[in-house]
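Every protein chain except one is present and positioned as in the full complex.
Read from first to last, the chains carry the letters A and B; within each, the first residue is number 1.
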Amino acid sequence: MIKRVLTTCPYCGVGCGFYLDVRDNRIVGVIPSRSNSVSKGYLCVKGWHAHEPVQHPDRLKSPLIKEHGKFKAVSWNIALDYVARRLKEIKEKYGPDSLAVCASARCTNEENFLMMKFARAVLETNNVDHCARTCHAATVSGLNQSFGSGASTNSYDELTQMDCILIIGSNPTEAHPIVGWRVRSAIDNGAKLIVCDPRRILTAESAYIYIQQYPGSDIALINAMINFIVNEGLHDKQFIKQRTEGFDELWQVVKDYTPESIEDITGVKSSQIKQAATLYAKSKKSCIMYSLGMTEHTVGTDNVIAMANLSLVCAHVGKEFSGLYPMRGQNNVQGACDMGALPNVYSGYQPISDEEVRKKFETAWKVKLPSQVGLTLTDMMAKAIEGSLKCFYIIGEDQVRTDPDTHMIERALDNLEFLIIQEIFLSETAKKADVILPGASFAEKDGTFTNAERRFQRVRRAIEPISGKTDGDIIAEISKRFGFVMESEPKKVCDEMASLTPIYTGVNFDRLEENGLQWPVPEKDHPGTPVVHLGKFKRGLGKFIPVKHRPPAEVTDRDYPFILSTGRMLFHYNTGTMTRRVANLLREYPHNFVEINTADAKRLGIKAQGSRVKVKTRRGELTVVAEVSDKVKKGVLWMPFHFSDEPTNVLTNSAFDPVCKTGEYKACAARVERI
Amino acid sequence: MRLLFIAKEDLKILIKNLKRDCDEFISPKKEHLDDIIFTDTKIDGNELLDYEGNSVISPRAFLLPQTEELFKIESVKTCEFVSIIDKKKRIFFGVRPCDIKAIGLMNKFFFDEFIDLFYRERLNQSIFIVLACGRRCATGSFCHLMDTGPIARDSFDLQLIPISRGYLVETGSKKGRQILKNNIRLFAKGTTNDEKEMKDILRQFRKKAKQIDFRRLAKIIENNEVSESIWLDIGLRCVVCSGCVSLCPTCSCFSVVDRLNGDTGIRLRYCDGCPYAGFTRMAGGNIPEPQHKDHIRRFFEHKLNIDVKRYGVSSCVGCARCIQTCPGNINIHDFIRKITNHKSQIPNKSQIPNSNISNKYV
Partner (left out) sequence: MYNEYLPIKAVIEKIVDESPDVKTFTLRPLDKNNCILKYKPGQFMMLSLAGFGEAPFTFASAPRDGVFEISVRKVGSLTGAIHKLKENDIVGIRGPYGNTFPIDKIKGKDLLFVGGGCGMAPLRPLIQHVFKNRKNYGRIEIVYGCRSPKDISYKDEIKTWQANSNTKVHLTVDEPDEDWTGACGVVCILFDKINLALNKTYVFLCGPGIMIKSAIKDILKLGFKENNIYASLERYMKCGIGKCGHCYIKGKYVCLDGPNFSYTKMRELGIDS
């Protein structure tokens, strides 16, 4: 029996559409959908192999309970009863805020909605968060302040028509390849690229201007561009007057950032900055694309604000063919934020502090809801170490490998009384669990994902859940054991969500059938919103917020003379639990490595490509293979973080942005030793 | 010999009869919006009798699937392998001439010297009914340059050539003649008018299209006359998505991997290909051709030079699937035109979906 199931890719935030090729209940391949408006028949190497991990024999198939340090397979009933009993006990003993829930950017919108509902209505805590904390929380907090909405301002399809694309801290051809295709097409159509990245990434090879700044010097770089633009009179005075506020305050700060003055901080020649600023300002259709290279800093929020300032100065936002493109890293990290899997908001960014909003949810769910803002993921870990957080229920996340400073995270999880992990493979975090609940992969469930251009898209079930239950089912069943009955059928959950969330009012499965919908969708028959802030910003006027350069929390010194930056590569995805189970992806990059500049390698006596070196930071050390090239500049190291047996995050710094609490993955001090 | 004729209504009866004798009736079907994809329509009956363009996947996806189980590993300890032979009888309906040409080439490859049993068993159980193209498909394909369309020459069992009042029918094998014999009442003799119409279609199709001189093309590549800048550009464009080698109807490279579950498991074969660095990397880490551009160069050289030497024709059949799926906008059609300075009419941009396909080397 052949079945073709159209669904959405489970990897990055681009949201490509493909068919799963199902024959006799085995998924044998992937067929791209040319009619899908996001991917148009294109896929990257991960997408082409998205089927491989689904029916891998390593999948967790039955619930596991840890007894005397060893996992024992148990029935669903036993596991769920046990989980519910322990949750109740801890809640009663220590109060609801001793519990925390981590939702999942890998799960569907509907499941995230259920998860945040479960936390708030059943556990009675706002301690719910997810991995956006470690990636684009800065985007939400930054763009919200500047524009009044924390998501991408424009749509993918505009990219191919741009005159100038400023790519900063983002590696589209590797991390978001089908947006990378649009960048490629833009170049082919004559667009000029400005690439600012500490690494000489593939797009840099085709860039009109390539700027190789030091990690952690982005605000200086952008402020200098604004400085030059204003001094040259290239700013849009009319736009600034009509649609923005706070320009004078901005100028008070930015006026000191001349391109010449920041050469040392950024390691970039002023002439290059001027050239880039001129090109960005003068091009008719200019946009900025950025990603975790900007957000994963202690100044992540300020980085985002700086870019918003730049776009406002030139009037390259609030209209078609312009704007800011935050490239989201996970299939549904946008959606998990949208669904309110955050400690301070319900779905659609409705603040829990707003009494009217809270009342609306209380009426709908017929419970009393907690009003105090919950803990962020970062704070949860701190509270676990401190001892006030007792129990953590984590769905589809592998903090032990993804969060900065692994040893600290391990301490936090070890300190818990009870840890529930819902996973599809036995991850490093799952090994620490008291109970493992086997979840379902994207191919086993119905629902929706929301991509980086705010597009709700359908996910469709191709095979029955391997463990027997979807993640939504599991949450609903635990909830039932608390006496709170939740609707868990995805279509109905979506309807419930839409009914409670003004900006998603027009979202329902039937309307998503064709090619999804881009939010805001404020009315039942609203066609969706490809471009936000048209004519007027969500907050009214676009706000200039002056931001200053601050060095990373940890700077280089004699003992640790290198800046270590980390990131993602084409062939792997996050901790590699899925991609390392795809034969070709694993073969392409089976091991971790560190990129080091040729001159540095020579100085340290690191002979050839492929020799092993020890990378050390104040938090840990790791022995990996050295990749010697000029991809990074002198004094900079770069490592991917996909290899759970050689985990890069033992090295990274958990210092975080004070506003959004995102850790500083992109810059810490390190040293390299030859072995 | 005069061709036979079948009316559309009779074709429907023929299909109904054919479905009785097969396990899977593989034909083009409209999936989401405009997506046309080969699938089994034996039960739902939604096969397209006439359709524009071509299926996203070629019939190769059934003869050499993206992943297939080769062996059941019954015991790891005692190395017990049991072959898994696909015995399903398949009738492929609506196959395009370019794709049947590809199957012909694949057969030569898989039966050369050593025989690939898994492929042969599937092929032996298959019947191919070609649906010739009434006109050039609007998806940027260039079969007219590669001499693979609009009408197939060989490798089919039955060929249907659409004309205004139905289809002309041509048999190409014993299996095809058997189908005819079993359903003789459904067929009539074609008229001179029918054949004139067919010839007009052909003439229209080939208008202004000058077929590529394969030998010359092969020689240009063989003699390294392709400018290095073209290869460099291609190397920078390719982001190793593997889409080209996954969709190409004549790509046949594969890898094998074992998936174990305790002491038992399966040995899988899966689609692999030259874009990957790991495709040729040896156990010690050495890659014979370490530069990325040379991996893609191999794809081009194999199809446009090596196979011309081996089979007399290019194994690029002009289906354009690799062009339509390449996130680097690499375009083999443009490449061929560029290096042969071929002056022919190219489809204009508006005919190509996602019309941003412009290229540095045009």
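The rule we apply is simple: a residue touches a chain if its C-beta (ideal position, glycine included) is under 8 Å from a C-beta of that chain, and two chains touch if they have at least 3 such contacts.
Worth saying up front: this structure is predicted, and the values here are computed from it rather than measured.
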item	value
Visible chains that the absent chain touches, using the contact criterion stated earlier	B
Options B:N46, B:S83, B:Q211 or B:S229, residue touching the unrepresented chain	B:S83
Given B:C274, B:I296 or B:V317, the one touching the chain that is not displayed	B:C274
Touching residue (missing chain; options B:K12, B:K30, B:R206 or B:R310)	B:R310
Option touching the unshown chain, where B:Q125, B:S173 or B:S255 are the choices	B:S255
Contact footprint on chain B, counting only the chain that is left out	70-71, 73, 75-79, 81, 83, 85, 109-110, 112-118, 121, 252-258, 260, 265, 267, 272-274, 279-284, 286, 288, 298, 301-302, 305-306, 309-310
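Just so it is clear, only the chains that are shown with their structure count from here on.
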item	value
Length of the line joining the C-alpha centres of chain A and chain B, rounded to whole Å	39
Residue numbers on chain A that touch chain B, as the complex places them	1-2, 4, 6, 17, 19, 21, 23, 26, 28-36, 40-45, 47-49, 51-52, 56-57, 160, 173-174, 177-178, 180-181, 184-186, 188-189, 202, 205-206, 514-515, 570-571, 583-584, 587-588, 610
Sites on chain B touched by chain A in the complex	24, 31-35, 37, 39-40, 56-57, 61, 65-69, 236-237, 239-243, 246, 255, 257, 259-261, 265, 270-272, 276-278, 281, 285, 324-329, 353-354, 356-360
